[in-house]
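Every protein chain except one is present and positioned as in the full complex.
On to chain A.
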Amino acid sequence: MMENKLDGNAAAGNLEEIFPFEMTLAQATCAGCGAHDVIGAAGAYMHGMGTIIRCNRCDAALIRVAHIRGHYLLDMRGVSVLQMKEG
């Protein structure tokens, strides 16, 4: 399937189903290369199986999220720290 690279802006709705925070300004530290940036600036690939958010510097998968039959599946191996701002 053709994957269209978008950015974390487009994926924020999916993340905000799970996290009660504004997620485009959440800071993710890449477990692979140590880069940290806001989710809004990261790459995002969205397709039928779910959404993958990728590090802008090394392209490693930071977050994989899927919503299947009433369950959320969240794979966050690629993030060492996820920092979200209250309010």
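The rule is short, and it goes like this: contacts are C-beta pairs under 8 Å (C-beta built on N, C-alpha and C of every residue); 3 or more make two chains touch, one makes a residue touch a chain; residues count from 1.
Just so it is clear, contacts and distances are computed from a predicted model.
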**Asked** According to its UniProt record, what is the protein name of the omitted chain, chosen from "Oxidoreductase", "ABC transporter permease", "Imidazolonepropionase related amidohydrolase" or "3-isopropylmalate dehydratase large subunit"?
**Response** "Oxidoreductase"
**Prompt:** Contacts of chain A with the missing chain: which residues?
**Reply:** 1, 3-10, 12-13, 16-22, 24-25, 38-41, 46-48, 67-70, 87
